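For this view, one protein chain was removed and the others were kept in their places.
By written order: A and B. Residues from 1 in each chain.
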Amino acid sequence: MGNSITTAGYTFVVEESKEISGEDLGLLQEKLLQLNWGVQHPASGPMRLKVWVDGDEVVKVDPDIGYVLRLLEKLVEYRTWQNAIVNVERACFIDNFGTMTGYSIAAEKIAGVEVPKKADYVRTILCEGGRIVSHLIGLGSFVGVMGVHTPMQWALIAREKFLDAFEVYSGQRIATASIVPGGVRYEPTGKFIEKMVSAVDFLEKEFIPRYGEVFIDNPTLKVRSEGIGVVPKEKAVELGLAGPALRASGIPSDIRKDYPYAAYGELDFKVVTKEEGDCYARYLVIWEELIESAKIIRQAIEGFPEGEWRTKFPLKVPPGEAYVNVEWARGCFGFHLISDGGTGPYRLKMRAPSFANLWAMPELMKNIKLADVPVIFASLYMCHGDIDR
Amino acid sequence: MEAWIKAIFFPGFVFLLVVFLMIFYLERKILADVHLRTGPYYVGKWGILQTTADVFKLLQKEFIIQRRANKLLFSLIPFVAFLMVAALIAFIPFSEHSYIVSTSFDLLVVLALVTGMPPVFFYAGWASKSKYPFIGGLRVVNQMISGEIPLWLSALAAAVFYGTLNHLQIVQESSILGFIILLPAFLIFVTATLIVTDRPPFDIPEAEQEIVYGFLTEYGGFNYAILVLSKLIELFALYSIAVVLFLGGFKGPVLPGILWFFIKLAGLYLFTFVVRASTPRIRMDQLLRFCWKVLTPLALLNLAFIILVKMFIS
Partner (left out) sequence: MEAKEALKIPIEATKKVVRVTKALFAPKATEIWWDKGIKRELHYRGKHIINAELCIGCSMCARACPVNCIDMVPTGVKKPRAVPKVRANECIFCGLCEDACPTKPEKAIKLTDYYSMILEDVTWDKLTNYVFEPENLEEALEKAKKMEELLEKKKQEALKKKQQAQQAKAKAEAGKEKPSVEKKPQQEGKPQKESKGEE
């Protein structure tokens, strides 16, 4: 089958056997060069992108995924209601609070359990912390594909303070397993609130001014990313984009405002949109969402209520179904949870936002040069663990 | 005897090696300072011996030649590049008495040798017989052709102003007035140097995120060390020429001449490293547009301006 490798009964295709002919695509020349912007590449992540190139121009792009498949949705069926958070939180390791919150809200909807107010506020603070942490890495990797590694290093320094706060809260920095159906697992102590406030202080007083004066109006950054990968407003909804990519095309869709969950109904923030829909607009949306999240955390800490932080969740849940959306760092994450009266979920289906963004990417990569492939890829802000689950 | 000392130690091969190690170390340290981290710290005091350790590690590694690569060309290219670049150092006066040759056409030889580098790097990409190095080699040719013309025009503007191609005479006749009149030529020369030697923001032929390290992809071990060494020495040589032509070479009030030379060189290097930490790289067609529509007309205008000034002075 062309240039392929057969080991242990499986066949891996390295190059397509039927070559893409230039005449089919309306070009003058016949042979096109297929580049594997592939799994072993400095900037691709665990995903392979087949890029057909005519000189310096890209003719066709075809993604190839499945390298991070861990069968999370199947593993959840072997767990109990409380245990399943361990699998659900590992969908993406950078922002794991959003996935746990979504699953917990879905389970509580089926069981008819009401969480106390304090748990809602703690969930909000943690989710916004996760969003900040994820956006910091998104900023760093977008400028990182253009050869400058300074933003990534500055962002990681600011991220450390947030990871310290998560460690004070739950004992772990990244895979915390701290939001369960029924509330949150640990008590939000004064030390946790202190660490969170100092992390947000560092972000607002040191990181944002220093970063904003160098990398926001940067001339070569704008030359490189303005006008590239433009998505007009109608096409954004048609393609099914999610998250910052959707909001950068002018559509003000944010689950925190449209269907409020946790404590978002009582907090005051604005939804960031831009009009142009190119890579630079997506970058600016991530930046401004970062600033908004810092304000949300401050508001939540000021209005922090008293009370319990965990209620009892029943061992067996009556049969039912629930679908819940949460606004994760990279878009709208959907959880479809089905229960048939047992001790654990019967089926969980996760709708991943990065999966939708990925399959919209070949549409954006028409008539561009080879050097624009990593820029568009990094601006769509995808997480590979979330594409494959 | 003195000739042998000059050829081997200063300014000879040992000097080049030491310069390579120190510049690499300084680049890592200054980049780390901008990134708010420490950089090399443990190997030797303040990490000075870190690059030496890295070079020794590279020397002991196996270098792999692909089965379908052109073996002779692939193995020879790094040494050819190193020889061409080492020959450049012979024409640079580091102080009044430490230079290897001083002829009446120094500048021409230097510029001609620099222009001879692009085919060598293209052959490095061609001999690898692999997709990504081939694209890197093509990009090298593209970029260097566009960057050579402003380099020649701005360097020759200085030669026109001083009326001679000999480096020693240029340094001796330099003055503050000369520096101010030649300032546009200096800026164009520095930009053209960055373009010709693939330094960020113009490091398109070795763009890691797009073409996996360009024409250097298949090189590993000793070959790789020599190729990177020759690229660094090329930059060192061009910056030394900039110091000699525009910044007054080894002239300075109190300290010995050679120290002033290295101080001025360090200033230029600091500028390069900080530019690397803050400017994203631009695309190939944007670079070509910039070179041919902006840089070359400016260099031509600058040459005309210098000729005008020369007419009025003499």
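Note that in this section contacts are C-beta pairs under 8 Å (C-beta built on N, C-alpha and C of every residue); 3 or more make two chains touch, one makes a residue touch a chain.
Model, not experiment: these values are computed from the prediction.
Peer 1: For the full complex, which residue in B:L165, B:A277 or B:A299 touches the chain that was left out?
Peer 2: Only one listed residue reaches the unshown chain, and that is B:A277.
Peer 1: Among A:A43, A:V168 or A:V230, exactly one should touch the missing chain; which is it?
Peer 2: A:V168
Peer 1: Which of A:S44, A:N96, A:T124 or A:T220 touches the chain that is not shown?
Peer 2: Considering all chains, including the one not shown, the answer is A:T220.
Peer 1: Can you work out which residue in A:S104, A:T150, A:S225 or A:N357 touches the chain that's missing from view?
Peer 2: A:T150
Peer 1: Tell me, which residues in subunit B touch the chain that this view leaves out?
Peer 2: The missing chain touches subunit B at positions 30, 33-38, 191, 201, 271, 274-275, 277-279, 286, 289-290, 293-294.
Peer 1: Across the whole complex, list the residues on subunit A that are touched by the chain not included here.
Peer 2: Touching the missing chain: residues 79-80, 82-84, 86-87, 150, 157, 160, 167-172, 177, 185-186, 189, 191, 210, 213-215, 217-220, 223.
FYI, only the chains that are shown with their structure count from here on.
Peer 1: What is the distance, in whole Å, between the centres of subunit A and subunit B, each centre taken as the mean of its C-alpha atoms?
Peer 2: 42
Peer 1: Spell out the residues on subunit A that touch subunit B in their complex, using ranges where they run on.
Peer 2: Where subunit A meets subunit B, its residues are 33, 35, 41-43, 56, 143-150, 153-154, 157, 214-215, 218, 220-221, 223-224, 369-374.
Peer 1: Contact residues on subunit B for subunit A in the complex?
Peer 2: So the residues of subunit B in touch with subunit A come to 34-37, 131-132, 135, 200-201, 203-204, 207-213, 276-286.
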